[in-house]
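One protein chain is absent from this view; the other protein chains keep their places.
Up next is chain A:
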């Protein structure tokens, strides 16, 4: 293989932010992304928004998937968005939110810059397909 041949790969950060301690869903999605051929960086539990921003910037991910079950999305997601903007990383990062999000809040998150919200019971293929179609080029 020539060194000039491009070897792109979709890079995703699967992030657990805030106080909730349930990461089964995050593990499942990380595994599904891996099996889809993506490179997945998993943040680990209980991360602060600026830690997520640091990881997203350093790892240069195309996709940031935030998993929140605690109900604190209205507080935490705006902080992450602001941090990404600070590092010029907002415009070319696809932001997804997974978890239990009331419909009213969904609209608000999307206005903020979140591309899609995946609630409980979303088929894995749907999420993977969405990432394939919408992941920004690197």
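One rule holds in what follows: a residue touches a chain if its C-beta (ideal position, glycine included) is under 8 Å from a C-beta of that chain, and two chains touch if they have at least 3 such contacts; residues count from 1.
Just so it is clear, contacts and distances are computed from a predicted model.
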Chain not displayed: protein name in its UniProt record ("Cation:proton antiporter", "Methylmalonyl Co-A mutase-associated GTPase MeaB", "ABC transporter permease" or "Probable aminomethyltransferase"): "Methylmalonyl Co-A mutase-associated GTPase MeaB"
Absent-chain contact - pick from A:36, A:82 or A:112: A:36
Suppose we count only contacts with the excluded chain; which residues of chain A make the list? 1-9, 11, 30-31, 33-44, 47-48, 50-51, 54-55, 57-60, 87-89, 138
